[in-house]
Each structure stands twice: as structure tokens, then as C-alpha cells.
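Apart from one protein chain that is not included, each protein chain of the complex appears where it belongs.
All chains are identified by letter, namely A and B, in their written order; residue positions are counted from 1 within each chain.
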Amino acid sequence: MTCAGQQETSSSEELGKEMHNFMGELYPICRSITGEGVRETLRAIQKRIPLEIHEVPSGTKVFDWTVPLEWNVSDAYIVNREGKRVVDFKAHNLHLMSYSVPVRKQMRLEALKPHLFSLPSHPDWIPYRTSYYKENWGFCLRHTDLEQLCDGEYEVVIESSFRSGSLTYGEIYLPGETSDEVLVSCHVCHPSLCNDNLSGVVVSVGLAEIMAARARRYSYRFLFIPGTIGSITWLARNEHVVSRIKHGLVLTGIGDEGKMTYKKSRQGNAEIDRAMTHVLRYSDEHHAIVDFSPYGYDERQYCSPGFDLPVGCFMRTPHGQYPEYHSSADNLDFVKADSLARSYARCLEALELLEGNQSYMNQNPKCEPQLGRRGLYRAVAGQNEKQTQELVLLWVLNLSDGQHSLLDIATRAEMPFREVRQAADSLLRCGLLVEVGKL
Amino acid sequence: MTCAGQQETSSSEELGKEMHNFMGELYPICRSITGEGVRETLRAIQKRIPLEIHEVPSGTKVFDWTVPLEWNVSDAYIVNREGKRVVDFKAHNLHLMSYSVPVRKQMRLEALKPHLFSLPSHPDWIPYRTSYYKENWGFCLRHTDLEQLCDGEYEVVIESSFRSGSLTYGEIYLPGETSDEVLVSCHVCHPSLCNDNLSGVVVSVGLAEIMAARARRYSYRFLFIPGTIGSITWLARNEHVVSRIKHGLVLTGIGDEGKMTYKKSRQGNAEIDRAMTHVLRYSDEHHAIVDFSPYGYDERQYCSPGFDLPVGCFMRTPHGQYPEYHSSADNLDFVKADSLARSYARCLEALELLEGNQSYMNQNPKCEPQLGRRGLYRAVAGQNEKQTQELVLLWVLNLSDGQHSLLDIATRAEMPFREVRQAADSLLRCGLLVEVGKL
Partner (left out) sequence: MTCAGQQETSSSEELGKEMHNFMGELYPICRSITGEGVRETLRAIQKRIPLEIHEVPSGTKVFDWTVPLEWNVSDAYIVNREGKRVVDFKAHNLHLMSYSVPVRKQMRLEALKPHLFSLPSHPDWIPYRTSYYKENWGFCLRHTDLEQLCDGEYEVVIESSFRSGSLTYGEIYLPGETSDEVLVSCHVCHPSLCNDNLSGVVVSVGLAEIMAARARRYSYRFLFIPGTIGSITWLARNEHVVSRIKHGLVLTGIGDEGKMTYKKSRQGNAEIDRAMTHVLRYSDEHHAIVDFSPYGYDERQYCSPGFDLPVGCFMRTPHGQYPEYHSSADNLDFVKADSLARSYARCLEALELLEGNQSYMNQNPKCEPQLGRRGLYRAVAGQNEKQTQELVLLWVLNLSDGQHSLLDIATRAEMPFREVRQAADSLLRCGLLVEVGKL
């Protein structure tokens, strides 16, 4: 391993741990699609990146939807006849179904049961349940605990509030050379669940930090929003800038140890689709590229037919395909620092690819230019060895006809983008290429 | 099996038997490309559906062809020295080569032999031979019988007539909401052969009966015509309506037990091609989809370059690929009631698919509409189960952008058309879709 390689590994290791620590900080907060938990989360992010926090009043119409009342909880529990809290929101915020209405009553177990959710197949895990848009209440608990509940009376208390408050989301915009944008979006509405989606949150924060520190061809927009209603709200309030989004990624579930999964945008062959496919192909990662489907995360909204944005979704194991999904087992142990670091690295490579994916015109298009005279070609010829470096120069020259981007060239040449980008840089320095549009 | 399932099976069974019985009625008739046999066949069909019978005079020019003289036979036989009929048209109408000229003479076996056809590889079967366009005569007989013919004199008698009569075909037109047409065509020129093509005839009759009883978006045209010269004649007389044919099927050889075969139209990706492919893919049938080739049945004419109609050919085992083909073994035993019933069912599904294959505009194209509020979405979220019904709704909404028909959506979503159609109906009821062209 080279010195540079060691350095990279160690910095990647550190970064993974750092992201995992931040996740540990955010884990205990009880988030939902509205409420104090989201605000607290965004304030924690604000300590790292200059996030703008937006508040959208309850009742605001956003396309076919309405921003719901703000929901907060102070306490929630079930007490048995002996006065013992048999289910206690304060012990784990997954115990309370999200958006449960206030309750205070005595109930027999029989009447209570339809409001109790457990996972018989994983009796020690607490499931995660929500009822955002239908008035309801419920508790989630370990199946082992559910089975030990005796018949009889229980006191059920939910001290939740619904008030005309607001939906809260965070946004950071990093202007670049052009107003064309790259969008990175993650949802911040899930309570104590790590892979879904504190993993997406901490990686997004890391990407925003590094992109903020770099020169950027593109402008970047990072969104930290409640799922579904958040992206709908953002799109409704920002219709005028939507057309600037040239590439986008929804980041979710990227901290588990499963193989990386890139789900293509609705367009299917957008530059971001080709960029992520390229990055994963030339990585060491086990991975899968899957077609768009209208089920999943906020790409559902970005890729709705009225927008049809080039936004894909980067995951590891897709939602619902790992047993820990939406349960208390999706915790700080389930997500690994190394998984976070490697997910971050692939995203960053994709952003770098987009930054560097330009199209050039060969300034000497008739026959090859004499590379030898420019120090770009070997002097003694006749050997048998593969001359990869020369080959990549020739590919860039041959396809720089204004019809091919560097990613097109890398794809056709079956070479890593990085090498193609370096070759283009050498040729630019010699004046053999000029960027398309800058002639 | 559900009650409905049982009912369907039993009605399908009955239908198969019914079609097989009708075939039994038509089997003994000696058909050719002209003559009384075709007329008798069409009159039998007329008892079931209001067929219009057309007579086109001999000598009529139809493109590069001329309607031939009408051919009829009263008797044909070969008598040996002992006065015994060793070959007798009255015993089986395949014994006489179709369009044989009248003959009455004494011949030695040696001179007779070039006019005798048998199948050495299937010595008990009588072959089927024709000589429509070249003056000739011949007898077809079992190879076992041929081998027992002694040397010596035979009396050969063919009491056939060629007269300036007409070519006969049947046609039924069922008007629909639009003048756009679906064509179903089958040939009625073969004598006592069941799979080729009484199978196509009885299934076409069945389809005409059911479509006549239904509300139709498309108009339907069923043709019962002699092969080749019949379709050429129909096309020559109906050039002005040909452009109305939007989809078509030639039905032939659909009663054997072999796997279903759909041969695509010359266009190769016409809606009928995609419809039949979809229907067969989502059926339990063993099947094959094959590319167009200019050999086969009347699709040769419909798909000639001057017409290039979207007409495919639905078969089971393709012609020439089963030994019974064009021999007396293609009889009432060879064709099964169940095969007929299932061929009929697949055709009907394809017609239903065409009827229902509309394109819609999502009326809420920016972000998803709130399905929950319309009772189309589950209330308690978070579960792991596949939500197929919601998924199909989302697919229809996502792709209803005016560019995708429901079949396009079913194909991309990899779901049966029927489910996609049902989802579209739900969304139509909510006002979330409007048919393209009806905005």
C-alpha cells in the first residue's frame, strides 16, 4: 500500500467514525414529519454546516396535499393494575405510533390490543408504525412483552399535542460557477432509526461540508426534509428553480453492510444514472443497479411526471429487504462506520464525476496530432506492451467531437472516468482540446 | 378453486366441446379455393353469426392475380381390372388432388404412377395435394394401398367441372365506437383437415359471437376466405378501408396440443404484437413468439409492403412442423376441444387488451396525489409487506403522461395488463386520470 493509500484509508476510517458519532448524537431524538424533534435535529446539523431552517405553517396547501398540524409528545405509556409502566415512550420513542392522538383512559387488554403492534417473527424488536393522515393511536412493543400482558384493566396515556405550528425542513445552497444544480436530498422524519435514515443524514452533512470547501462548477442544494410531505412542500415552494436541477440523489439506508444499490431516475439514462453506474462499476463494492419504480423515497416526488427530474436513489440494502428495517434493531450497532465511509466515498466520486464530465472539441480533428512532439508518446516504438496511457489520450482525441462527454468516452473506452479526465487535462494543457461552448 | 373459477372452467370446457362439435359438422365437406364446398361451409357459419357471403366472378383481376374458374367435383375414382374402386373420392375427399381436371381413361399402372401421391413415412395416411394454378390431375392415397396396386390397366375417372362461376368468401363487420378496425381472418379452403384450418374457423366464429354481444370501442371485421387468392381478392376490393385496420390476427392451426405460437406482424412491434406477447407471457401456456417471415398464411398478403398492416398470425404448432400436417391424420381426433377453448381464451384476452389499452393524463402530475384521502392507500404505515395494489396505482400515475398506454405501463411495471387496467379505472373514478384526446 502506498503512503497516499494509507493516508486515504486512515482518513476514510476517521471520517466513518466521525459520521457514526454524529449519528449517535442524533439517535435519541424523537423525530416525526413535524415537531420539535426535527428542529432539534436540524439545529445539530447547523452546528456543522450553515443550514437554513424553513418553517411552513400548518394548513399550507402544497399541490394535492396540506401541511399537517404539528405533532409533539411529552409522554406516553401504558400502566398496569400494579401501577407499572408496561410500555413507556420515554424508554424508546418507537413505542409510540407516530402522530398518535392524545389518549387518557382505562381499557381492558382486549380493547387495547388492536392498538398494540409487535413483530412475532422478531419478538425482541420494537416495530415502527405511523398514522400521519388518519386519526389513530397505537403503541409498538416487543412481542415478548406483549405476550406477558395479563388480562385486565390498563391505564393508557398519550400526552401528545396537535397544534397549528409548522413543518420544518433544512436547506443549504452552495452556489457554483453556473446556476445548474446538483440536488442531494435525505429524509429526517424517522425517530430512533439509524440506517433509515440517520445514515443518509450524516453522509449528506459530510458531502455538504466537503463541497462547501471546494471550487464548484455546479451549484449544490442539500435538503433535510420530512419524507413525502417534505419533498412535496419543497417542490411546491420552489417550482421556479426546479428546472435548474440537472442531477440529483436521494440518500437513504446507506449505513448497513449490504451491497450498494443505485436505483435509477425515471428518465433511466440521465447523467446521474450513468455516473453512479460508472462509479459503482469501477469500485470494489458489491452493488446492484436497479430500474426506477414509483415506490421508495422522495425520488417518487422528484420523478413524478410533472417534474421528471434526473434524481436517482442511492441505498445499500433496499428498504424492506432487511429484517431490521423499521424496527428498533435498526440501531447504532446495525450501522457501521466503514459502511458510512464507503457510501460517502462513492457519492463524492459521483459528484466529482459530474463536476469533471465536460465535452471537448479536438482542435486537430483531421488525423491524430503528433503526441510524441508534445511529450505524450513513447519514443522507442515496436514493443508489445499495452500502452494504456497513450490509448486513453487517443480515445479522448478520437471522441472529442462535441458529441461525447468524458463519461461517454470512458464508457465507450471501458476505462475509469478518472483516467479519462486526466488525459483530457493533459490534452487541454497542450491546447489540443477546447471545452464545448468555449470556442 | 373458487366458485367463479369452477364456473369459468366449466364454461370453457363446454365452449371447447361446442366448437369441436361444430368442427365435426364442417369436417366432411369438400372445400377448395372455390366451389360448392366453401358455400356450404359459409352457410353453416351463417346459422351462427350474420355472415355476409360475397361472390366474386371468375376472371376478375385482383392485383397481379385473376380469380380462377370455379371448380366442383361430383365423383372421382380409380377402378381396377376387377371393377373395384381402389381409390375413391367418395370415401375421403383428400383422395383427389384439388383442382384436378376431368379425366376418363384407361391407363397402365406405370403411366398412372406420376399422378399418385402417398406418404411412405406414414403409410396409413392420405396426403393432401393441390394444383390450383397449373392444369394437372392426381390422386392421393395411403402408401399401403399404393403398394398393393398390381401392374396392369386401370380406369381413371375424374368428374370435375371448371366453369365461369365465382370465388366465395364470408365477412362480418361489427361496428364499434370508432371506425378503427380489428381484423380477424381465417382460411376456409381446405377440405377434410381439422387443425388446418377448421380450428381457425370455429374459434373465429366463437370470437365473432362474443364480440357481437359486447360494447365495442373498435369495429371488428371477421373474414372467412380461401387462402392466398381470398385475401388478395378481399384486399383488392377493399383498398379504401384497409387503412382503418389498426390490429389484426390470422387464426390457423390452433386446435392441436402443441405450444402456442404467435408470429409477429412485419412491423414487429405493432400493438397487436405487444398485446399477444403480453397475453401469452402472463398465461400458463407454453408458447413461443416468432418474428415475421413472408412464408405462412394470409399474413403474407396483409403484410405485403404495399399494405404493411399490423396483422400477426396466431397458431399452435406451426404448419409443416407436425407430421399430421396436410394429411388425413389432421382429423377430429387430432384437434382437442380443450386446445380450441384455450386458443379462444387467449385471443379473447388479446381483444380485451386492445379494447382497454388507452392512454391517460395524470391530472395531478406534480408530486403524487394523496391517495389515502381517496381511500386508495393503507392507513397505518411502516409495515414490510409488498403493497402491490398501491404500487400499480403509483405506476399508472407516474407513467400517465400522455406518452404511455396502459400496455406500455404494464410492460414497464412488469404487471399483468388486467391489474393495470383496474388501477386506471380506480383512478378514473377519482378524477385523477383523463383519457388522452378527451381533455
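Remarks
What we mean here is this: a residue touches a chain if its C-beta (ideal position, glycine included) is under 8 Å from a C-beta of that chain, and two chains touch if they have at least 3 such contacts.
As the structure is a computational prediction, the values presented were derived from the model and not from experiment.
Summary of contacts with the chain left out: across A:25, A:135 or A:368, the touching residue is A:368. Listed residues B:225, B:303 or B:432: the one in touch with the omitted chain is B:303. Within the set B:46, B:80, B:131 or B:267, the residue that contacts the chain not displayed is B:131. By the touch definition given at the top, chain B reaches the unshown chain through residues 62-65, 97, 127-134, 136, 138, 228, 231-232, 235-236, 239, 266, 293-295, 300-301, 303-308, 320, 325-326.
Residue-level contact of chain A with the missing chain is found at 362, 364-370, 372-373, 379-384, 386-387, 390-391, 394-395, 397-401, 413.
Basically, only the chains that are shown with their structure count from here on.
Chain centres here are Cα averages; for chain A and chain B they lie 55 Å apart.
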